[in-house]
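The block that comes next holds chain A.
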Amino acid sequence: MNLITALVIGTLFAAGIYQILRRNVIRAAIGLALISNAINLYLFSMGTYNGLAAAYTTATEQISDPLPQALVLTAIVISAGGFAFVLGLLYVLSTRYKTSDSDEINGLKH
Partner candidate 1 sequence: MRFLQISFPLFLVYLALTGNLTLPNLVMGALISSGITLLLPPIALPPFSFSRLPTFLWAGLRYVFVVAWDVIKGTYSTAKIVLDPKLPIQPGIIAIPSGTKTELGTALSAHAITLSPGEMVIAIDEDGVMYTHCLNVEDSARFVAEAQSLRKNLLSKMFE
Partner candidate 2 sequence: MTESILLLPLLLIVLGLPVVFLLRRMGLTNPKAGWLLSTFPLAAFFILLYAYTLLPHGKPLFFRLPWIPSLGLNFSLYLDGLAALFGLIITGIGALVVLYTGYYFDDAHPTRPTSGETHKSSLEVRFFAYILLFMLAMLGVVLAGDFITMFIFWEGTSISSFLLIGYKYKDEAARKGAFKSLFITGGGGIALLAGCLFVIHLTGSADWNTVIAGRELLTNSPLYPAFFTLIVFGAFTKSAQFPAHIWLPEAMSAPTPASAFLHSATMVKAGIYLLARLNPALGGTDLWFWVLSGFGLITMLAGAYLGSKQNDLKPLLAYSTVSQLGVLVALIAQQSEIAFKALVISILAHALYKSALFMAAGIIDHETGTRDLRQLGGLRKQMPILFAITSIAALSMAGLPPLFGFLAKETLLASATHPGLPPIIDSLFPLTTVLAGALILFQAAILVWGVFLAPPADPKHPPHGHDPRPGFWLPPAIPALLSLLIGITPIEPAFLANFLADSAKAAYGAKVKVSLALWTGINVPLLLSIVAVSLGAALFWQRNRLRAALMTFLPDLTVNRLYDWTLRGLDWLAKTATHLQGGQVRVYLRVIAISAVSLYLLLGGFPPLSLLPSPQWNLHGLNGLRAFSLVIMAVAALSTIFLRRDLFSVLALGVVGLSVAVWMALEPAPDVALVQVVVDILTTVILILGLNAIPRKQRDRANELLHSRRGMTRDWFVAGIFGLAVALTTFTALELRPRESLVSPYYAENAKPMTGAKDIVGAIVVDFRGSDTLIEIMVFGMAGVAIYTLFHFGARKPGEASTQETLQTLPARMPRGIYALPTSPLLHTLAYVMLPLAFLLGATHMMYGHDQPGDGFTAGVIISLAIAMWYIVFGYQETRRKLTWLNRNNLVATGLTLALLNALLGVALGEGFFAPVNYGDRLSLPLPPGFSLSSAFLFEVAICLTVMGAATLMIDNLGRIREDENA
């Protein structure tokens, strides 16, 4: 089971990285979102025990580690904000550069 979890998380990361290396900026944005999903899973997997119950004080069984969950919450919010910002940038880029090809967004170089 752990292997499946690890491999799927790895796959999500790989898919995310592959996507951010695409020329289509929308695909790259999707890559960012994939990566942030992957990160959430990863952080969660860094918790210290296999929880049998949700992290509530009423739980009678072993609860899942609450701290990584709190970290994931924060990470989710931050990446959501960033993600919206990226799409704003993409919109402006598309009107200014008349392209969605990230290789053509290369006014800044050298």
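With respect to how the candidates were assembled, all candidates are chains of the complex that A comes from, given by their letters.
By our rule, a contact is a pair of C-beta atoms (placed from the backbone, for glycine too) under 8 Å apart; a residue touches a chain by one contact, two chains touch by 3 or more; residues count from 1.
Values in this document were obtained by computation on a predicted structure and should not be read as measured data.
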Touching partner of chain A in this complex, picked from 1 or 2: 2
Footprint of candidate 2 on chain A - complex, ascending: 1-27, 29-30, 33-34, 37-38, 40-42, 44-51, 53-58, 62-67, 69-70, 72-74, 76-78, 80-85, 87-92, 94-96, 98-103, 105-110
